[in-house]
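Moving on to chain A:
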Amino acid sequence: MKRIIAHEEHCIGCRLCEIHCLVQHSKSKKIVKAFRTERDRIVPGVKVEESGYVSFALQCRHCDEAPCIEACMTGAMHRDETTGAVLCDVDRCVGCWMCIMVCPVGAVARGADRQVVSKCDLCIGEDVPACVANCPNEAIVLEDEDE
Partner candidate 1 sequence: MNAVTSQVPSDGIREGTAEGILFWGLSGGERTVKHHKPVSDRKDISGCAIAGILSESGRRFGGETITRAIRNMHDRSNGLGGGFAAYGIYPDHADRYALHVMYDGPEAVRAGEAFIRLHCEIHDDEPIPIRPLEKIRSRPNLHRYFVSVLDQALARHYELTEDDIIVHMVMRINAVIDGTFVFSSGRNMGVFKGVGFPEDIAEFFRLEEYEAYLWTAHGRFPTNTTGWWGGAHPFGLLDWSVVHNGEISSYGINRRYLMNAGYPCSLQTDTEVITYLFDLLVRKHRLPLEAACMALAPPFWSQIERMPEEQRKTARAIRIVYGGALLNGPFSVLAARSDGMIGFNDRIKLRPMVAARKDDMLYIASEEAAIRTVCSDPETLWHAEGGVPIVGRLRPKEKDVA
Partner candidate 2 sequence: MSDKRPFLIIGNSAAAVGTVAGIRKRDRDTPITLIAREAEHTYSRPLISYLLAGKVDEERMLYRGRDFYEKNGVDAVLGVEVTRIDAESRTVETDDGRTFPFGKLLIATGGAPVVPEDLPGTDARGVFTFTTWEDARRIKSHIETTDVKQAVVVGGGLIGLKAVEALVELGIRTTVVELADRILSATFDLTASEVALDFLKGKGVEVHCRTTVSEVRGHEGRLAGVLLRDGTELPCELLIFAIGVVPDTRLARGAGIACGRGIVTDDGMQTSIEGIYAAGDVVETRDLLTGARRPMPILPNAYRQGFIAGANMVGGKLTSRGGLSMNAVDLCGLPTISVGITSPEGEEYEILSSLDDESGSYRKLVLRDNRIVGAIFVGRIDRAGIFTGLIREKVDVSGFKELLLSQDFGLISLPNEYRKHVVSGMGIEV
């Protein structure tokens, strides 16, 4: 499957990935509108961690043996059969936070409404995830695992 790889030596900490993740998952998908008028913003599925000049963007690793899927008590957290991505079906999520408890990279977060979790969905349906497409320094790249 395709995975998002973060190159921390190239990450410049601009946080455009977070911004564009939010836009991509907004209702309008228009940046100004998403930020200025849409009320129900998501929690970005990508998070930039920063310490001094070291920084990197991290999102769900879509693990092969995903602890979040194993821990999910409702079956909401599941693997998409075609892409291999680990996705959360928010209609089935009840917000028990088991996934947050077990994710070793801390890539699952409570959603903005604090009812269900929010995580990277690899921008299913897009050729390239928004964070990758909008990273100005190619610090986040999409690579085929087999390569």
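The candidate set was assembled so that all candidates are chains of the complex that A comes from, given by their letters.
Here is the rule we go by: a contact is a pair of C-beta atoms (placed from the backbone, for glycine too) under 8 Å apart; a residue touches a chain by one contact, two chains touch by 3 or more; residues count from 1.
Computed from a predicted model, the values in this text were never measured in an experiment.
Participant: Just to confirm the interface: in this complex, chain A touches which of 1 or 2?
Facilitator: 2
Participant: For a test of understanding, state which residues of chain A touch candidate 2 in their complex under the given definition.
Facilitator: Its residues touching candidate 2 are 3-9, 47, 49-51, 54-56, 58, 61, 63, 67, 70-71, 73-75, 91-92, 94-106, 108-110, 114, 145.
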